[in-house]
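I'd like to ask some things about the structure below.
All protein chains but one are shown at their positions in the complex.
Let's look at chain A:
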């Protein structure tokens, strides 16, 4: 029989050839009156400039949201959004949350059962009832 190659469709892998940042927009909402927004206000006064310069590919919007807790909302390429309420947080913690949203993709959070995904063949082979270690197994 002629050896034929396995037909495999090419799939894109973000980061292999080129990397596309999944987060396209970050919105920072603050309040001038609420005490829970103190950390956010300090973050916007001190860290915002550095963060915006470090991430030129992300559109950053800052706007007040009166009488509400401060929130950071991220918009992603897959059309989904993620929001984190940063009430009563310090500026370092808020920066951490902003980086978390920046590094995320828009996928829903799932419980990871099998952390390894691979296209390589299994090392020990796929189970079959006809083969048992030390002999045995079904005889057909």
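FYI, a residue touches a chain if its C-beta (ideal position, glycine included) is under 8 Å from a C-beta of that chain, and two chains touch if they have at least 3 such contacts; residues count from 1.
In this section, contacts and distances are computed from a predicted model.
J.: Can you match the unshown chain of the complex to its UniProt protein name from these: "Rhotekin", "AP-3 complex subunit delta", "Large ribosomal subunit protein mL50" or "General transcription factor IIH subunit"?
T.: Choosing among "Rhotekin", "AP-3 complex subunit delta", "Large ribosomal subunit protein mL50" or "General transcription factor IIH subunit", the correct UniProt name is "Large ribosomal subunit protein mL50".
J.: Which one touches the absent chain: A:23, A:58, A:71 or A:95?
T.: Answering carefully, the residue with contact to the hidden chain is A:58.
J.: Residues of chain A in contact with the chain that isn't shown?
T.: 30, 32, 41, 44-45, 48-49, 52-53, 55-66
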